[in-house]
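Of the protein chains in this complex, all but one are displayed in their positions.
This part shows chain A:
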């Protein structure tokens, strides 16, 4: 009986949480188009999320392209299809691997950061103080962060893709004696807008999910300092899961509109 109660409670709390996130999303959309707009805070958040993630994204992307090319080489060599390497690597990185890996990295860095920051503000009652002082904390803290994440993620993903291709080109240059010029010629020959556009649209949603879940978890943080840790942890876990769900849906939508 206790066990069934626990399962039922878990299910209930799961749906409750989903419902809360839905309300939270609804509130975000109500607030985002309503003046006054916090541009200064938005720019600060963009700088925080974008510029400060560049190194992380760059290193990850470079290693991603490098390792991916190294691992694919032997298989392609078996078919004598090394010349397909640039097109294969570029399409898989631009379409799928780049956006997903970089979004996951950003979920770890940005999502957990937002969760911890807002969580600590909540437990130290700074948010309550803002409400009392007449400032709209949702607008100032949540809307700016979600918008900043939504805008910055596509840029970070494009940067990550480019650096991953550079890493791949480096391997090809060393191992396969393919010049950088030839490599990038082949890359741009094989890439189409139907590869790039769906991936870019998808990355906006990735950014939105990272900002939304991070803000939600931090905004409704409770249970003191332990709650801050839980909030940042849950933000990363939930965001990662949500990223794959979004990716899953994006693949189907892309198939319908662009035909994979």
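FYI, a residue touches a chain if its C-beta (ideal position, glycine included) is under 8 Å from a C-beta of that chain, and two chains touch if they have at least 3 such contacts; residues count from 1.
The working rule: contacts and distances are computed from a predicted model.
A chain of the complex is left out here; the name its UniProt entry carries, from "MlaD family protein", "Fe-S cluster assembly protein SufB", "Peptide/nickel transport system ATP-binding protein" or "Aspartyl/glutamyl-tRNA(Asn/Gln) amidotransferase subunit B", is "MlaD family protein". Contact with the omitted chain, checked across A:7, A:22 or A:43, is made by A:22.
Annotation for chain A: contacts to the undisplayed chain at residues 12, 14-23, 245, 248-249, 252-253, 255-256.
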